[in-house]
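In this view, the complex is presented without one of its protein chains, the others remaining in place.
Chains here go by letter, A, B and C, matching the order in which they are written, and residues are numbered from 1 within each.
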Amino acid sequence: MSITPEAEEFIRRGIPLLGDPLLPSPIERVGAEYAPEMTDLKEDDRVILSPLLSEHERRKELNDPPLSYEIAGARKKIFFDPRSTRAAIVTCGGLCPGLNDVVRRLVLTLSYSYGVQEIFGIRYGYQGLVEGSGDLPFMLNPKEIETISNEGGTYLGSSRGNQDPVDMVDFLQRRKIQILFTIGGDGTQRGALAISREAQKRGYVLSVVGIPKTIDNDISLVERTFGFDTAVSLAANVLRGAHVEAEAERNGVMLVKIMGRQSGFLATQASIASGDVNFLLIPEIPFELEGPNGFLQALKARLERRGHALVVVAEGCAETLMSQNSDDWAKDASGNLIYDDVGLFLKTKLGSLMKQVEIPAKIRYIDPSYFVRSLPAVPSDSIFCQQLANYAVHAAMSGRTDLIVATCNGVPCHIPLEAATLGRRRVDPEGPLWRSALETTGQPARMIND
Amino acid sequence: MSITPEAEEFIRRGIPLLGDPLLPSPIERVGAEYAPEMTDLKEDDRVILSPLLSEHERRKELNDPPLSYEIAGARKKIFFDPRSTRAAIVTCGGLCPGLNDVVRRLVLTLSYSYGVQEIFGIRYGYQGLVEGSGDLPFMLNPKEIETISNEGGTYLGSSRGNQDPVDMVDFLQRRKIQILFTIGGDGTQRGALAISREAQKRGYVLSVVGIPKTIDNDISLVERTFGFDTAVSLAANVLRGAHVEAEAERNGVMLVKIMGRQSGFLATQASIASGDVNFLLIPEIPFELEGPNGFLQALKARLERRGHALVVVAEGCAETLMSQNSDDWAKDASGNLIYDDVGLFLKTKLGSLMKQVEIPAKIRYIDPSYFVRSLPAVPSDSIFCQQLANYAVHAAMSGRTDLIVATCNGVPCHIPLEAATLGRRRVDPEGPLWRSALETTGQPARMIND
Amino acid sequence: MSITPEAEEFIRRGIPLLGDPLLPSPIERVGAEYAPEMTDLKEDDRVILSPLLSEHERRKELNDPPLSYEIAGARKKIFFDPRSTRAAIVTCGGLCPGLNDVVRRLVLTLSYSYGVQEIFGIRYGYQGLVEGSGDLPFMLNPKEIETISNEGGTYLGSSRGNQDPVDMVDFLQRRKIQILFTIGGDGTQRGALAISREAQKRGYVLSVVGIPKTIDNDISLVERTFGFDTAVSLAANVLRGAHVEAEAERNGVMLVKIMGRQSGFLATQASIASGDVNFLLIPEIPFELEGPNGFLQALKARLERRGHALVVVAEGCAETLMSQNSDDWAKDASGNLIYDDVGLFLKTKLGSLMKQVEIPAKIRYIDPSYFVRSLPAVPSDSIFCQQLANYAVHAAMSGRTDLIVATCNGVPCHIPLEAATLGRRRVDPEGPLWRSALETTGQPARMIND
Partner (left out) sequence: MSITPEAEEFIRRGIPLLGDPLLPSPIERVGAEYAPEMTDLKEDDRVILSPLLSEHERRKELNDPPLSYEIAGARKKIFFDPRSTRAAIVTCGGLCPGLNDVVRRLVLTLSYSYGVQEIFGIRYGYQGLVEGSGDLPFMLNPKEIETISNEGGTYLGSSRGNQDPVDMVDFLQRRKIQILFTIGGDGTQRGALAISREAQKRGYVLSVVGIPKTIDNDISLVERTFGFDTAVSLAANVLRGAHVEAEAERNGVMLVKIMGRQSGFLATQASIASGDVNFLLIPEIPFELEGPNGFLQALKARLERRGHALVVVAEGCAETLMSQNSDDWAKDASGNLIYDDVGLFLKTKLGSLMKQVEIPAKIRYIDPSYFVRSLPAVPSDSIFCQQLANYAVHAAMSGRTDLIVATCNGVPCHIPLEAATLGRRRVDPEGPLWRSALETTGQPARMIND
């Protein structure tokens, strides 16, 4: 993962503190519940971004200290007084397995570990942070939310898009909410930053702590996002069935579309997990449909050799294909696109091309769409969600703001909000993940006619 | 289930025997393996079709004996000599969970219980019963097929459509195959009948035994088909996720299409199992989209009341909707339908209608399609598959032909092929299944403007 | 299933009515919600117990009318006024998948279909029907219980054992509860009968309707109990893993204990579903450990032939084994049994016997115990639970009492409580289920030295 100079600048600036944390943490004081040595954390340690020796030596030569993040975790002193502090939680954007695990653990840790008594659940994303939007926030009670992680979705509701930060800070200020947890993707975290800046402008003490969420696992600097293992698992299950369908017929071709507008992480991991995928098309890897090196010829060769094929296309390949085949997208009488679905397009396109080359292949299409993201989290995700939520609470209670919680080299850490919202991760065409994909599928490394 | 006079006639005729079963069954002779009392079956008992007292009394008044089927199971005497008999197995039509359980158990019972030594697996459905079609049959060996039921799909491959019975009997005769197991839907079983008649015409001794297969559970006279529990389970899981998606947004509307061209059994059972479906549209129940009693008004009322909705539409509703809204189906420049997918149609249609009534509802669509049928069978189906396969082997070895194996009032029985291929079962609009669906969904019983 | 004269007598007496049902059912009146034709049920039809032609002819000769049950379902007229009637629900005995589906649907149907407004949830089984037991009943509200079926267990809590009917009727009478749904096994249903008789004695109008529950599927006259498919599924999954363990080692022997104190239905169905079990020991089938035809010799032969074995033992085999090997059960210094676990006993016993015959077999043991019953119901069970609950509500509202709801030949019906509590179903050593088990395991039909 290469770091831009802009991101490096933000990372070096570090995490702002709303004020000196002067209160002893209740985590230390609980006595029987938590032994003193449990918080014997080297609070001021940091985790270095790149563990590569080459990077270490490059910086050493330049006399440049290594780039690092603050470590996440409970602090001995906290800033907010739990008895009088109000917190709020908001979930934004599309669903992702584990949302309810995060919400649940935020509430339990705020409540049981720190003693925070008023926790607001904001309804339907940032919409619910605007007065008069119709849905009032409700109080989140540890007992009531005990079992919400058994269900997928979000207990709070969600929505897309940002609202005016002025309205949102008005809303928070009116209710004396001083901690806001924002669970969402990079758009959401940019909104979180805007809220924090508006509060600062007013001199309103507000901690904004983000928990990064994306089904595509493509948030910049974030090595792992929650819910991804679950989505891979569900998608791999769909691929298992699709493989069986392809094999059942002579020249059976199954086409499966997997979520991922900008990046192909989900499609790639699910394909590797399945082990049965023969062609994987993702937005990071350019390909052509036609010509001697094009995908069609490769598919034809595969059918002649093995008699069936399973093709996975990531949602975001639409752009690649539309630019190459703009005339072929179905249009209505007025020239408007009837569908912008890369799966349906590819199905039609493949069907007619197969006819040209006289292979009697039956192209069938599965679009699991939302199915890969709406079920409960698998245990590995559930554990990760709980850890992130714990770290988010510790960060907020210590008086930190403008950060997201994440891991770096497996170590929990705080990443400055500004740094994390600068662009996205994409599958590296020269990295080990894509190489594994090529090994698993056996597809040509380049499907381009030069 | 009402029986037509034609079907009654076929049922009364009974199951033909290829000749007198004169050989003692090895099942009796195995000694240590099977104690004598195990086969102490009243072979000549029968099971009455209708267990209703009203039907009993109606027939009693008419002096009409009750309509009944022969009971399935091992017979003391068999017709085919296991040492010299060759059997073949063919799977036809679309996939269905449990196909491999049936194939596996046919092979194990033929081989281990009877000692049949040559069992052919026919490739890709009836296509593989035609000389020169490209795929030769292969021998099925008990060890090799031990674990095939861990996978979905069909180990043998499948195809749709029938071939010329003359060619198929040529193929069987050339290989001296005297028992043919046909696993497939009503089209397949009509093909099976044609094969049997062609063999009879030639005086070629051939037993044809069908195992009814349909993901839609709609074969006439057959109260339960294998794989259906599994399909319901998979579909219900998709609905669980869809419900979560609908609830996550204000005015969230999820539309899910479920397989079922002629009948809505799968959509209905999955909806009842889910418990979260608000509208269920199936081909058996007429409905209108527009007008004061139409589906749209009901959906609008639901959104106003509850703020989200989950709509399930069975594949076969296309006809209902096309006849009413023929102008709205997307056509290309030449006037051809661009898609004939009831889900995509309904999605578009609902979207524009919701706009008219000014409800800002987001219609999102999931089409799990083949996913509900391509995974391995759940245990209850797996057990059922094995029982059907056992009964099929017993029937064939005893010299019976032109039958399918099924259950009637839970009792395994033989149903004459002619009777079973006469039409399909459909969801009874006045029966308890549809009533349960109405109770579960809470949708209006009639969405029609009179 | 053979019917004792005593049971026949109870069945012929039929279901008592608390009084004439004079009120029109709201199900008819809802109008838009339920079209009139939906309740056009032939209310007075009945279902015949045996669908066998032989039984039909036997009775015909004796001039004996067929034995039949009343059909279950909604009636046009009801007895209880929904506006003023209070109902209560109690769950008793061990857990069973689907309990929450039953409770949920009872509440939804009472509330939404009939308009009953006060529904009590009784805590911890019959204990909660005794004043001063510590746990008060709570009101069941349709919204609150919407999602309880996503979890296993019982929302109400449970306990074993019966209480004094005098106390329980006191409790019901004090709260003016006139309908009681008892979800439990035969002990529970005998308790239900005692409650009903006590109420009758006092002239207190009380409808008692049972929903039969048993993980063992062994309630007399009841062809299918809810939760069984789920338990089979969970047990089969454990067997899948056990088979893999057995195969992984040379002479690997895995022993798995499956619930079932009196009957081996669960062990048998799970073994058939698994397809990998080599020996199945259930209480219905006598066997000996030692001697030339004993289980040990058979196991030894299997190991010599195949190198591994999977053995399933039903809990209830303890008796068989203790009577034969009374000296071998581990006892402490005072001569008390240290464990009464047939699995641990068999493990020890097999280990030492294998040593005698010098087979270096490693006996390993899995006891999934409660695991097979505590997870949520699979969809086929969930549907069945909902149907039973609907029928139970219809029966109670119509003024019927002293019955359980069940199916007979797949038709929903009312079975008199007295008849259903007379003994248990057991696996028939000469029936098709045990035959399937023998075919699947390949074990000797008799493991007894005569």
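Descriptive notes on the structure:
Keep in mind that, in the parts below, a contact is a pair of C-beta atoms (placed from the backbone, for glycine too) under 8 Å apart; a residue touches a chain by one contact, two chains touch by 3 or more.
For clarity, every value in this text was computed on a predicted model and none was experimentally measured.
The hidden chain, counted over the whole complex, makes contact with A, B, C.
Across C:43, C:57 or C:135, the residue that sits in touch with the chain not pictured is C:135. Only one residue from A:91, A:220 or A:386 touches the chain missing from this view: A:386.
For the chain left out of this panel, the touching residue among C:197, C:224, C:240 or C:426 is C:240. When the omitted chain is restored, the residue from A:66, A:187 or A:351 that touches it is A:66.
Residues touching the missing chain, restricted to chain C, are 95, 124, 127, 134-135, 151-154, 157-159, 237-238, 240-242, 244-245, 247-250, 254, 330, 332-333, 338-339, 344, 364-371, 373-375 (touch as defined at the top).
Panel shows chain B; residues 147, 150-151 of it touch the chain omitted from the view. Not every partner is drawn; the one left out touches chain A at residues 32-35, 37-38, 40, 42, 45-48, 51-54, 56, 66, 68, 73-74, 104, 108-109, 112-113, 149, 223, 229, 232-233, 236, 269-270, 272-275, 293, 378-380, 382-383, 386-387, 390, 408-412, 429-430, 432, 434-436, 438-440, 442, 444-446.
Everything below uses one rule, namely that only the chains that are shown with their structure count from here on.
The rotation relating chain A to chain B, fitted on Cα atoms, comes to 180°, given as a multiple of 5. Using CA-based centroids throughout, the chain positioned farthest away from chain B is A. Distance between chain centres (mean CA atoms), chain B to chain C: 29 Å. Separating the CA-averaged centres of chain A and chain B is a span of 41 Å. Across the assembly, chain A contributes residues 151 that each touch 2 or more other chains.
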